[in-house]
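Working notes, structure below.
Missing here is one protein chain; the remaining ones are kept as they sit in the complex.
Letters are used for the chains, namely A, B and C, taken in the order the chains are written, and counting of residues starts over at 1 for each.
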Amino acid sequence: MSTAPRKSRDTVDDAIAHPEREQPYAELGLKANEYERIKEILGRRPTSGELAMYSVMWSEHCSYKSSKVHLRQFGDKKPETDKLLVGIGENAGVVDIGQGWAVTFKVESHNHPSYVEPYQGAATGIGGIVRDIISMGARPVAVMDPLRFGAADHPDTRRVLPGVVAGIGGYGNCLGLPNIGGEVVFDPCYQGNPLVNALCLGTLRHEDIHLASAKGVGNLVVLYGAKTGGDGIGGASILASETFEDGGPAKRPAVQVGDPFMEKLLIECTLEVLHAGLVEGIQDLGAAGISCATSELASNGDGGMHVVLDKVPLRDHTLTPEEILMSESQERMAAVVTPANIDAFLDVCRKWDVDAAIIGEVTGTGRLVIEWQGEVIVDVPPRTVAHDGPVYERPIERPDWQDALIADAPSSLKRPASAEEVRATVLQLVGSPNLASKTWVTSQYDRYVLGNTVLAQPEDAGVVRVDEGSGLGVAISTDCNGRFAKLDPYNGAKLALAEAYRNVAATGAEPLAVTNCLNFGSPEDPAVMWQFSEAVRGLADACLELGTPVTGGNVSFYNQTGDVAIHPTPVVGVLGVIDDVEKRTAMALGREGDVVLVLGETRDEFAGSEWAHVVHGHLGGIPPEVDLAAERWLAQVLVAGSRSGLLSAAHDVSDAGIAQALVEMSLRGGVGATVTVPDGTDPFVLLLSESTARAVVTVSPSDVAALESLAGQHGVPVTRLGVVGAPGADLVVENVYGGTASWTLDELRATADATLPALFG
Amino acid sequence: MARVVVDVMLKPEILDPQGKAVEGALGRLGLEGVTSVRQGKTFTVELDGEIDEERLAQVHELAGSLLSNPVIEDYVIREVTA
Amino acid sequence: MARVVVDVMLKPEILDPQGKAVEGALGRLGLEGVTSVRQGKTFTVELDGEIDEERLAQVHELAGSLLSNPVIEDYVIREVTA
Partner (left out) sequence: MRVGVVTFPGSLDDRDAARAVRIAGGEAVALWHADADLHGVDAVVLPGGFSYGDYLRCGAIARFAPVMGELVKAAQGGLPVLGICNGFQILCESHLLPGALVRNDSLHFVCRDQRLRIESTSTAWTSSYEVGQEIVVPLKNGEGGYVADEATLDRLEGEGRVVARYLELNPNGSRRDIAGIANERGNVVGLMPHPEHAVEPLTGPTTDGLGFFTSILKGLVEA
């Protein structure tokens, strides 16, 4: 441990003196033309330290080089809004929710690390997104976890899922952040590429917004939090061992280990220094660590920074400077602080037992200069590292199999044709892994901490109270049906947005803004790039039409095994505002005798449905029609119905249609309903179609007319289905092909509850 | 009756937040000069019958897969008592 | 530079669900004849300087109060390397 720090063998002077030295740019993931560009920018070859920085910052993950040209649409097609206080491009967008309050929210992927080491991969996924939120000056108040796994009964799913869930719980619970929702979806397409997306929501007052920029020549750059170790720097090891070191350093772990306790201290410490006005600029350290933090802070500010790398507190003293620059050690932050405030800043760090070190200062040189042991090892224009990375227009080609997929409509699949068959089909769906109760997962998450959770899973959206005085709150839901996106990426992305939007509205919140995590295969595959471009176009178009701007997000490419990509999975998160959380609508059936109605129109739509998937293993055809105007009208009815106290329950209709919606509402309330299929309606279509823009609601009998009139004003069709039963009553559907299908709550609950515990213990 | 004791430790380069917490506490409680604490796990496995080469190989196999996570941990079989 | 290794084990009468879970898993993975598995903790403490009687007494004291909870756990100082 007490070995002397390693010398860099490659200073700027060396780079000038030895222009011929070969560099392992390809091993670091840089293309020949990218390496040439670096040389052009610098007017010489890069030093090994500079190469380290450029290689991580110009990686797909950090530079968005394949996605950038497409993501611009989110800005170009941005709906008119005065709610966006900070837009795309910062650590996270900030949305005005009124009364001087703002919220920031963002979703990010930690897919690959979670496959390699499920517990730590997922845990550090939560850690990373939480730091993004605190770096905006917000207090994190909730997390969500949209997850996708391979087949539920595959042995490797048994390795991955319990670890991921324990990691998310282990980190989030220990941070004291309620988990208010997420998704658990199984599909064989995710077998080698599980998706672990993590969302964090933060709240702040308008005046507390902070941005990542290093302004004010002479201001100090402070690195605080955990010490830097050799985590996640496989690439840097190549750099150090194969070219510059004989023998080479010890193998560095590609896996990062999280310390949620340190992160909790980091949250409290950061909020305290921000609120005390001790910070000029702030940045979290995530991917690319110090390389990213210094270059982004510098290029967003006055453009210059001088860093003395020897000052970085190290956990492992054998690290080379290149490795220190690339390390992805968790639980670190960087702040820019005036000399006048530095003592106060360090005092707060001491109070919270957080290590802090002044590693440099802001300069007016326009260059990011990093020295190590008295020699300059990096001297670059910071913008070229942080923002002017390569941009690619990757080839795009609609896959040749797309037409065959669409042509394979589900119309010929055998449908249930009697009450008994409908009964069995619904039970089969209720117990299928994607629809079964997720309590095995969610009971490992604390949903109560902070005392502001108004709704959490299994409700349609998580709802948290933001202001205890006024009852102002927000609702969030994330959704994506990857099967729809596979059938039609353009409309699939729209459907993902529509579903999340509908879920938020179902609680009574008005949808306001969007975040997303775009999980796709390799961008070097033109077919994947087509899916990606279609999905982005669909999402941007839909956001414009629904009036909900994209505030930020994340792209995860290379989710593929060999040349087989996952289903395109554009996970969309919608945030809504509710003026008074007391008014929120929950999904449980309650009062006996309340009338059960469906809002919206049901069509015969089964392509990509849960029924086709579970019963027939079928995926083909054209996904349900997208009608965003109808979504908007439906949302208005749901929000108005909640505000006026008209609705006693509401639940959006999506996977497995009205049948599944009724089952979930019954189980949640501990009471079934008796409903009747209207004459002239096909029972199977009514119960299991996945047409969009629909919700099941209940109102007291005396309010039916008021609801019908409210829906009428918005042009939303209303169908009266039946009434809520007495406590404990069965769920009964009459007029099903001349018979009655009914289920006791006990059998529904037993079926729904058995699946995940049987699979995962 | 045989007994095998397996020690599992985090790899030296992996962060050990537990060890760090203990390190801090030992210092606060007056133990001076602590330079590092690492926390590990120990499994004491009792087995019926003899422990021959083959069974020991099996234990090695399981120590490296079930008892430890090779991505972040190393193991040693500290003790084998026949 | 001195090193002290402290082993902490649950007292025999305290149920060890983690050990039990490992026991079951070892059996399922084909290791036959496992009669019991107990899981314990190990602390490897590195100290500057010498370790004399007095310091060792201090380590004992802390092993019995901080590192283990005497209500449910026993400890042994397995190794002292000067």
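Throughout what follows, contacts are C-beta pairs under 8 Å (C-beta built on N, C-alpha and C of every residue); 3 or more make two chains touch, one makes a residue touch a chain.
Owing to the predicted nature of the structure, the values given are computational and were not obtained by experimental measurement.
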Full-complex contact with the absent chain, from A:S299, A:S437, A:N452 or A:S691: A:N452
Contacting the left-out chain in the complete assembly, out of A:G176, A:G670 or A:P717: A:G176
Touch with the omitted chain, as defined above, among A:D132, A:D187 or A:D259: A:D259
Residue among A:A151, A:A166, A:I209 or A:V732 that touches the chain left out of view: A:A166
Chain A residues that touch the omitted chain in the full complex: 166, 169-170, 173-176, 259-262, 264-265, 352-353, 442-454, 465, 468, 581-582
Touching residues (missing chain, whole complex) on chain B: 17-18, 20-22, 24-25, 28-29, 39
On chain C, residues whose C-beta touches the chain left out of the figure: 10, 13-15, 17-18, 21, 66-67, 69, 71-72
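The criterion applied here is as follows: only the chains that are shown with their structure count from here on.
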Distance from the mean Cα position of chain C to that of chain B, given in whole angstrom: 10
Chain centre separation in whole Å, for chain C relative to chain A (CA means): 41
Interface residues, chain C side, partner chain B - complex: 1, 7, 9, 19, 22, 25-26, 29-49, 55, 58-59, 62, 66-67
Chain B - residues contacting chain A, complex: 10-11, 13-17, 20-21, 24, 35-36, 69, 71-72
Contact set on chain A toward chain B in their complex: 1, 116-117, 120, 226, 229-231, 250, 252-253, 255-257, 259, 261-262, 315-316, 329-330, 353
